[in-house]
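Only one protein chain is missing from this complex, and each of the others stays in its spot.
Coming up: chain A.
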């Protein structure tokens, strides 16, 4: 059996539909997970009572349990607890919760580079701790943490393929679905690997543009 390009051409529309869903789920989850990261890191470094401790527990839980177990918990467990989500939103929730834990640690790492002196300067100008965080610490931490935030985002993008396990028709689901009918395993997996690779490269490209812009104040 040789590599059949004509076959892939015929499957192209289906793959594109899967790709589009992958892009939507991933993009939304990346944005939301960064938001979780910034807010969670804020709760920790500003030592918000109760919430700060909850954040620690959340990060530990997510980092020490398998993503697939988290996904099944959200998809099969939450309805039992009275929360019924669509496939799409189950996927977004799962990826956001998973990546959010890592983004918290990424932002926190960046925050460690924001010195005590800037905090005191902000306070002595009358800024509240929260305003200091939003206007000074978070922007600086995001600049420093950007490379590790990109890594987490790339992992998120690749891990979106786990969502095939709950039946969300994203890129990997489409491929597996076709393989089960046509048995064109090599063509399909080669195709989706190339597509994932292109997605990651695109994401990296935009991240490096962003990094360049955020670094403008530090270039002489």
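Here are some notes:
The rule is simple: a contact is a pair of C-beta atoms (placed from the backbone, for glycine too) under 8 Å apart; a residue touches a chain by one contact, two chains touch by 3 or more; residues count from 1.
We take it that contacts and distances are computed from a predicted model.
The UniProt record for the undisplayed chain lists the protein name "Polar amino acid transport system ATP-binding protein", from the options "Cysteine desulfurase", "Pyruvate dehydrogenase E1 component subunit alpha", "Nitrite/sulfite reductase" or "Polar amino acid transport system ATP-binding protein". From the options A:66, A:82 or A:117, the residue with contact to the chain not on display is A:117. Within the complete assembly, A:140 is the residue of A:41, A:74, A:140 or A:168 that touches the hidden chain. Listed by residue number, the positions of chain A touching the unshown chain are 117-118, 120-128, 131, 135-136, 139-140, 143, 214, 216-218, 220.
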